[in-house]
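The complex is shown incomplete by one protein chain, all other protein chains being positioned as in the whole.
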Amino acid sequence: MPEFLEAAIIGVGLGAQYALLALGFTLIFGILGVVNFAHGGFYMLGGYVAYSCVSGLGLPYPLAVLVAVLATAALGWVFELLMIERLIDDHLATLMLTLALYLIISTGVLTVFGPISMEFTFPVGGAFRAGPIYVPRENLIVLAVCLAAIAALYLVLFRTDLGRALRALADDRAVGMALGLRPRLLFPAAFALATGLAGLTGALVTPILSLAPGVGDPVLATSFLTVILGGLGSLGGAALAAFIVGIVEAYTSVYFGGSAGALVLFVMVLLLLVFRPTGLLGRDVRGA
Amino acid sequence: MHGRPAGLIRRLGGAEIAAVAIFIVAFAIPISTKSVLVYSVLNQVLVGVVATFSVWIMLRMNLLSFATPAFMAIGGYTVAIAGRYDITDAFLLTAGAFIMPALVAVPLGALVLRLRGTYFVLVTFVLSQIMQLVLFETPGLTGGSNGIAGIPPGTLLGTELASNQQVLLFACGLALLATLITALLTRYFRQHFAAIEENEILAESLGLVVWRYKALGFVVSAGVAGLAGYSLVNMLLTAHPSSFDSITAVDFIAYTIVGGRASILGPVVGSSLLIYATNLFGTHGQYAQGLYGVLIMVVILAARGGIVGTIGTLLRRRP
Partner (left out) sequence: MAAGMELRVESLAKQFGGLRVFSEVTFSLEPGGLMGVIGPNGAGKTTLINVISGRQAPSDGHVLLDGRDVTGKPAHALSRLGVARSFQQTNIFRSVSVRENISRAVRFGQRGVQPGLDRLLSEFGLTERLDEQSDKLPYGLQKMLGLVMAFATRPSVLLLDEPAAGLERGERSRIDAFVQHVREAAGCSVLIVEHDMDLIRRLCPRVLVLDAGAVLADGAPAEVLARPDVIAAYLGDAEAEAA
């Protein structure tokens, strides 16, 4: 019984992390039409920047996380403005550009930090106990921060003019532009928002899991599974799917061990594509 | 020059004929030299080109496939497992290495290729990640994290392919076969693939059953990747999960884009040059991907046709 509840808490925690990643990915895909292959790279970069701040500059961890967010957001902004903007309508080209960026980030990290895992630990140790239930405090803190970030994102997207503009552009760019919305300002903003979220997640989670080159790949795969499950382009779907993925992963790893979770999820997604290709909350998916 | 020879070249495709010729000539290399370095690089190139053809076939229809390592794994492990049962006939193994991944591609293609192209990219990416897991989690079949070592050498028409020279010549043969298959497919369906690549909505509204051609391409692409897997396993005499790491998909994509996606010579040029360049990195091979990243950016932003495309444009401009 205690494992059941612990798994639930871990699952929700994972879900919150995946939600931040999936929401960011969906923002970029929905608004710009870009499949961000560098998403895992920004996650990884967030971890490494936070690590550098803590161990290299001696900054306190929360400040390091903030720096990581700003750094990944800034890189995202510049990248979108200088590279993606030129080829915004060519989806294959923008995908290749993000892939290229991922390769450069990956190799850069490898060059600067080397291939071994970094000693990066969460500053708060110990565990929370309630009767037989045992949950590490770090997981709870990360969960809280992620939920706060999701709430903040919701407020920005649904309660501010910027958010409304972004969602309008996502729905129909031509109409949005006819209404006077300026993609040249808004697209980099959307991209930066998403990469900042990825960096935040990386800075929070890598001290708990691990920080090494290559941690970005499974993050990318999970993001892909999540957005397919939720429905490509749907923010609500991405969030919902993220929690489902997190909980499934937590339970399969507690009760079955190993990597059964990823396999289960993949099969789930394939079955979903058979019966309901739009995903949980998605829209028209018909190709040719 | 007019008349039948020129017409024939145009029908079969100048680039395709050149590609086939290159791999016929390649047979001469293992015969004329014994250099270990040449053997090593050539073998890597022969494997790499075939895998790159697999990516190129789908890219002809504007679809980016990350599934190459997964299909290579199916092909390679089929050969390795067959070796356990003392099946060593090269023709049988070649057929098996092609057919097994192709069979997997059939239902997968039917599922994903009717949807938007984005789904294809995402699903193939996840497929390669999953394949790694499958390999690790099925030790009874695949040897798990140890893989399958000590694969018996293949036999071709009674001769055992045991020496390095024989292995390399066989790799040349596989590469030639893959080139022929790729060239025939893309040449015969040139109109269809080109229409899908340029404007698939228009193609479909004119009556083309687009997803069927995408599926056909996917199945052949999977089979060709299987041949690459056979070639790799044959070279190493071992089938190991690390040979089919999902990240290698990026390498093959890089070779296609940098070499030039519009011509069958693109994968040939791209993989030869980049594999050779990676060898120059020596023990620092892991930095090669950074180079690929930079090259991809340069090509996408400034020289869309890749190496072959850019050369072609420059040649056409000559007075």
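A and B label the chains in the order they appear, each numbered from 1.
Heads up, the rule we're going with is that a residue touches a chain if its C-beta (ideal position, glycine included) is under 8 Å from a C-beta of that chain, and two chains touch if they have at least 3 such contacts.
The shown structure was predicted, so the numbers you read here are calculated from the model rather than taken from an experiment.
> Among B:209, B:298 or B:314, which one is in touch with the chain left out?
Residue touching the absent chain, from the options given: B:209.
> Considering the complete complex, identify which of B:159, B:191 or B:313 is in touch with the unshown chain.
The missing chain is touched by B:191.
> Since one chain isn't shown, list which residues of subunit B touch it in the complete complex.
191-192, 194-195, 198-199, 201-210
Keep in mind that, in the parts below, only the chains that are shown with their structure count from here on.
> I'd like the Å distance between the centres of subunit A and subunit B, where a centre is the mean of that chain's Cα atoms.
Distance between chain centres, rounded to whole Å: 32 Å.
> Tell me, which parts of subunit B touch subunit A in their complex?
Those residues of subunit B that touch subunit A are 62, 64, 111-119, 121-123, 125-127, 129-130, 133-134, 136-137, 196, 200-201, 203-204, 210-211, 246-247, 250, 253-254, 257, 286-287, 289-294, 296-297, 300-301.
> Can you list the subunit A residues touching subunit B in their complex?
Contacts found on subunit A: 29, 35, 83, 86-87, 91-93, 95-97, 99-104, 106-108, 110-111, 115, 214, 217-218, 220-221, 224-225, 227-228, 232, 258-260, 262-263, 266, 269-270, 273-274, 277, 285-288.
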